[in-house]
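For reference, the structure is listed below as structure tokens.
The other protein chains are all here in position, but one chain of the complex has been omitted.
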Amino acid sequence: MAAKLKTAVLGATGYSGLELARLLGRHPRTDAPLLLRRSAETGESDRHAAGLPHIFGNSKANGNSPVQPFSWSALEQRGVELLFLATPHAVSRELVPEAVARGLRIVDLSGAWRLKQEQHRAVYGFKDANAQTAAELTERAVYGLPELNADQIPSAALVANPGCYATSVILALAPLLSAGIVDCDRGIISDSKSGVSGAGKEPTARTHFVSVADNFSAYSVFGHRHTGEILEQLALNSCQLIFTPHLLPIPRGILSTIYVYLKREMTSDEIQGCFHDFYKGKRWVRIFPASSLPQIQFSVHTNYCDLGFCLAQDGRRLVLVSCLDNLLKGAAGQAVQNMNIMYGWDEAEGLE
Amino acid sequence: MAAKLKTAVLGATGYSGLELARLLGRHPRTDAPLLLRRSAETGESDRHAAGLPHIFGNSKANGNSPVQPFSWSALEQRGVELLFLATPHAVSRELVPEAVARGLRIVDLSGAWRLKQEQHRAVYGFKDANAQTAAELTERAVYGLPELNADQIPSAALVANPGCYATSVILALAPLLSAGIVDCDRGIISDSKSGVSGAGKEPTARTHFVSVADNFSAYSVFGHRHTGEILEQLALNSCQLIFTPHLLPIPRGILSTIYVYLKREMTSDEIQGCFHDFYKGKRWVRIFPASSLPQIQFSVHTNYCDLGFCLAQDGRRLVLVSCLDNLLKGAAGQAVQNMNIMYGWDEAEGLE
Amino acid sequence: MAAKLKTAVLGATGYSGLELARLLGRHPRTDAPLLLRRSAETGESDRHAAGLPHIFGNSKANGNSPVQPFSWSALEQRGVELLFLATPHAVSRELVPEAVARGLRIVDLSGAWRLKQEQHRAVYGFKDANAQTAAELTERAVYGLPELNADQIPSAALVANPGCYATSVILALAPLLSAGIVDCDRGIISDSKSGVSGAGKEPTARTHFVSVADNFSAYSVFGHRHTGEILEQLALNSCQLIFTPHLLPIPRGILSTIYVYLKREMTSDEIQGCFHDFYKGKRWVRIFPASSLPQIQFSVHTNYCDLGFCLAQDGRRLVLVSCLDNLLKGAAGQAVQNMNIMYGWDEAEGLE
Partner (left out) sequence: MAAKLKTAVLGATGYSGLELARLLGRHPRTDAPLLLRRSAETGESDRHAAGLPHIFGNSKANGNSPVQPFSWSALEQRGVELLFLATPHAVSRELVPEAVARGLRIVDLSGAWRLKQEQHRAVYGFKDANAQTAAELTERAVYGLPELNADQIPSAALVANPGCYATSVILALAPLLSAGIVDCDRGIISDSKSGVSGAGKEPTARTHFVSVADNFSAYSVFGHRHTGEILEQLALNSCQLIFTPHLLPIPRGILSTIYVYLKREMTSDEIQGCFHDFYKGKRWVRIFPASSLPQIQFSVHTNYCDLGFCLAQDGRRLVLVSCLDNLLKGAAGQAVQNMNIMYGWDEAEGLE
């Protein structure tokens, strides 16, 4: 049997990092991952992770933390080949140049390397120590949406794992845009709703239970960072899309309701065919029969992106519904899927 | 002091009926309402109502039900002048002709008398005993949205209380459409989300806690009954609006996110002005400052409809957010507001 | 008409403070309260309060905060007679001596002045500037549970408003202990469960939505601060009671399940009679018929404490269930009830 891949997760105490740790911990082709935190992270989160026996197994429940402070030497000692970054984008932006220089392969779950176009990148306000290196890495980075970019991922040194919202929107629209049947100039609207884990583990007034429960709200209207990814991957201009995120009173899951106008009158069968053709052989996308719509419960705790649609009687107006688990297909699951492709394994390995 | 108005609530064991009973029970100008159920209603709901001491007060907590079977003689004996119907639309359709003939005034919370146009009414499949009477009553019925139709309500014999979704959508759009600034042909989209009480008290697979909690889903896409009301009140044709309802995992509250394209470039101040002008002096609509959006928590347990908006940088694309409590401004509260207007009282009486 | 009472609320941005502000804002015998925050409180909470139009009314929704920094001169200028403290206990402990010296009457919602016995007070670790004054005020403070201490409240300068858990446990047990029918030495157990607002508005890892939703946990076992209040008010020793708090995934409400063994075999009617005798004429306690138990939904958003019980077939083992809204009967509502009694008004004024 081949030696197992040595991996590390930096930011293993956040929601995505914990999911990654859990997935890698039972992946048949990887060793138990090295779990790291930035030294600045509070011991509180660390103790919290240590106190989660359901994640780290019974033997480790009695106290000593499995999450260690980050250092390059810790990575070297362990012989890590693949580094997962579940860190804020500024941290990823800072660490990746050295990591690549050291020969590590990287799957970055942050927004640091997803955007090719300066105009979309501006919202992040990156401050790069070495602008040229950053520009080169931006060029080399592969947007890790396997259903679209599977051919570039195997050879990638740096995979930019897509945003959770972006994954749900892009996967719903790509088949239709690729088929050229959407009247983009009439405007595409994605009304997207996410569970609270998407807002991160930091306790804030906004994530307080009493603020979220029995509530629902829109936020970052005309200004969410995932907008740029969607536009770039779908080759849309910023006037062709309105993307509105909302906060759902549930722990996890995303549902995007997407509105498009078609260039010509079409039938449900044609739309259905368009999706089936595009996702033929794709393991982690499920197409629902016409008029049967996905719900968040169906895909939560799985790596699936579920897609369904309703076509108006006039055959011109289409409502798409796209669901996924923001921590799996929207983050850690997709990161593992990317790893599987990077190393030539079955796309579903460790994800079923 | 003037004698108090005598009212009755038929369907007092449903969610809207219970809210009405509660509101009328403490309204300064009405007697304690006569609470009625159709004889067909199960004793279960009845016992449930009886067992709710928080609604009917301490003295009635010890058993004998305050909800009686419906009969015309019960109404007569009590001297009821105003009858609230919190019944299925078929029941309202059946009872209203006789009620009007008997000289009762009616506020009907069902969809039975909201629609003037046959094309929109078709989805209800009404079976009228006397088609001519039904047609006449349809003509005479006033759509009870006080912010739009306050002049017709004082003299109305039959007020058709608007649907909860419809109220949230119409109040958000009416000022803009009235000002003629919306490009209707480019399409208006209302992505609406409602708490579960909107689906009624009947236990079904769909309203089971395990089906709703941690979940979110779209339903009745291109086919919800409230669509007709919205089109009629806003004078839109069916190709100009997409209305998509969703089920939120919360007990009560509606939020509609509404997308419109403007005919010309505008400023936030202009939009703000448009709303303030239209709702000047209207007690139960709150306009939020630009870019400050309502959330469901702000209006739940009140009779307010909260309105806010964000305008895109191009000044042409507008996202509206409209929130209300589906059982109050969306049902029982609006019914009381209508009563207040019907009898010439202050619109806010009994609702603060 | 008599002049209205001038009140102030310090800590008006916390959950209890907001409820108080709301209740006093519509109380028929008080002016709009002066809303204050300690200068140390972040502007964030302040802005949050300002942004809550549902609390402060439409006219104030457009920006300028109604919550001002605390100062003695602000109180004087307004002519405040009654000061509500919705502050941490250390702050109450610090401010009350001067407030009393200035002739203000006080209702303190914190735990600062509830405990007479040093042994129970120790868990708070008070650091008093003037130990003698503190001792004198401790002596003069009245434990503001109106159903037990209504005779001492009218003349009190300093009312120590009870803890939310303590209210639910004491009101359930007082009638039985007063009747001398409980076998205290066999042990009384209160298994209590509270909604999250009881944990305060501070965002922490523990109050994060993702930590609370779909979860349930016990905390502070054998060590919760409310234990002392319960023991003192019921004249129990610490071996006779186990009090275990739990965190419920709901915003508000407390349910305590309380287990007692009776000294002799009794009937349900006797128990029922014991409760009815004890709470005769008490407006805010509701006794449920035998075997009909209160639920959290019945008392939330009211000032009621609901009490019910089941007696075992052997007539010796009794399960009590006590429910209330932790922010109303467990905090702000009870504070208003205390005010009503302090000023000789009807106990229910402003609370219905």
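Per-chain residue numbering starts at 1, and chain names A, B and C are given in the order in which the chains are listed.
As a working rule, a contact is a pair of C-beta atoms (placed from the backbone, for glycine too) under 8 Å apart; a residue touches a chain by one contact, two chains touch by 3 or more.
Only a predicted model underlies this, so the values are computations on that prediction, with no experimental measurement involved.
The chain that is not drawn here is touched, among residues A:77, A:117 or A:292, by A:292. Summary of contacts with the chain left out: across B:83, B:134 or B:196, the touching residue is B:196. What chain C contributes to its contact with the hidden chain is residues 186-187, 189, 191, 193, 211, 213-219, 221-222, 239, 242, 244, 246, 248-253, 255, 257, 259, 261, 291, 293, 295-297, 300, 310, 312-314, 317, 319, 321. Where chain B meets the missing chain, the touching residues are 15, 44-45, 48, 196-197, 201, 203-205, 207-214, 249-252. Within the entire complex, the positions of chain A that touch the omitted partner chain are 26, 51-54, 58, 61-63, 213-214, 286, 288-289, 292, 297-299, 301-302, 304, 306, 352.
Rule of thumb we're sticking to: only the chains that are shown with their structure count from here on.
Comparing mean CA positions across the assembly, the chain most remote from chain C is A.
Note on chain placement: the centre of chain B and the centre of chain C lie 37 Å apart, centres being C-alpha means. Distance between chain centres (mean CA atoms), chain A to chain C: 45 Å.
Residues of chain C in contact with two or more other chains: 213-214.
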